[in-house]
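Left out: one protein chain. Kept in place: all the others.
Entry: subunit A
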Amino acid sequence: MLFPLLLRPALRRRCALLPRLSPLAPVRASHSSSLTPKVHCYISKSADPYTNLAFEDWLLRTSDPNSFILYLWRNRPTIVIGRNQNPWKECNLDMMADRDVWLARRSSGGGTVYHDLGNTNYTVLMPRDAFTRNWCAEMVARALHQLDIPAYVNARHDVAVDDLKISGSAFKLTRNRAFHHGTMLIDADLSRLHGCLHSRNKDTIEAKGVDSVRSRVANLREYSLSIDHSSFCGAVMHEFATKFDCELDGKSDSVTVWDDGSADVAELVRKERRRISQWDWLYGQTPEFIHRFHSHFTWATVFGSIAARHGRISKAEISTSASALQPPVGACKAFAAISRLLHNARYHKDDIRSCLQPLIAEGDPYAIQLCEWVVAQI
């Protein structure tokens, strides 16, 4: 069929190097007809997750309410949790620290995802009335068809190939704007993904808020040797442009590319970036949860329960079962002391260790054993 052959050269042309640093213009019409909606495309060359998320938030708050915007970005290795999720329950923070994987919390709902440079994110912002869960996912699936990948949209509005999830989606709606953003696993490190997304406290933390729904995933690399970030971006831009009958390539002024060096972008997102990279947002926005754990010591079986609110411990309780024999005196005193010392501490290993330091300093062996044990549970 003649059509695909005619398309590919055009696609290659669009995927050629995009111009750097066009000025960050406000969204304006890509052609003068007032009937067609305004369309713009932003591409981020920055790999900083907080900058990219802050920019997305800036687009949501300040873009023209009737415009349709495509934003393409990717991050350095980061685990991104949903707005109302619990990082301790969703990911393995120790492994993340070991493997230099950052943590970010986004403002849209949904579950936890792993980002790295082999994963490309797309965001489509649109007027609130134009929002449906499927059109953007279908557009991305069509873009993948152009790249010879048989993708489809499944029941959970994710893009999948062969029953394996390659893209996750989440949505945010405000008064007159909405966005749909999603990931696309092109060539991500899946072993790091699985490792970081598996928390040993998954079953011991009882959390309010949203749990992730796990799916089996695959990289697009398994279906195409030639696909990469720029060809995927080019295909999505092409589909987006086709939908709105306009030009979206390097030469048009409807595409803005920016990177870490763009001072204007940095200024726009500075405040938001700081807000979303701090403890209060990343951990403090966790809905209430209770972490229950227990262990068998030689002298008794000890149960612990830590309730936390806004990332701070609201109630810590260490005890043995009611009908058990009375544990040693040192242990009993330690139970009460730990409860007292941990109140209002941040739910974080180092914070808890430093809160319990006075008790450890007292030297009682049972107290020390219990403190070490509590710290190890976090």
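Methods note: a residue touches a chain if its C-beta (ideal position, glycine included) is under 8 Å from a C-beta of that chain, and two chains touch if they have at least 3 such contacts; residues count from 1.
Assume contacts and distances are computed from a predicted model.
Student: Name the chain not shown, per its UniProt record: "Cell cycle checkpoint control protein RAD9A", "Acetyltransferase component of pyruvate dehydrogenase complex", "ribose-phosphate diphosphokinase" or "Auxin-responsive protein"?
Tutor: Protein name of the absent chain (UniProt record): "Acetyltransferase component of pyruvate dehydrogenase complex".
Student: In the whole complex, not just what's shown, which of A:Asn66, A:Thr132 or A:Gln377 touches the removed chain?
Tutor: That would be A:Thr132, which touches the missing chain.
Student: Given the contact definition stated above, which residue among A:Ser169, A:Ser199 or A:Ser262 touches the chain not shown here?
Tutor: Of the candidates A:Ser169, A:Ser199 or A:Ser262, A:Ser169 is in touch with the missing chain.
Student: Of A:Glu222, A:Asp259, A:Glu288 or A:Glu317, which sits in contact with the chain we cannot see?
Tutor: With A:Glu222, A:Asp259, A:Glu288 or A:Glu317 as choices, the missing chain is touched by A:Glu288.
Student: Among A:Ser215, A:Thr242 or A:Ser319, choose the residue that contacts the chain missing from this document, as touch is defined above.
Tutor: A:Thr242
Student: Which subunit A residues would touch the chain omitted from the figure, given the whole complex?
Tutor: Spelled out for subunit A, the touching residues are 1-4, 6-7, 10, 82-84, 107-111, 128-130, 132-135, 138-139, 141-142, 145-146, 148-154, 157, 169-176, 207-210, 242-243, 245, 285, 287-289.
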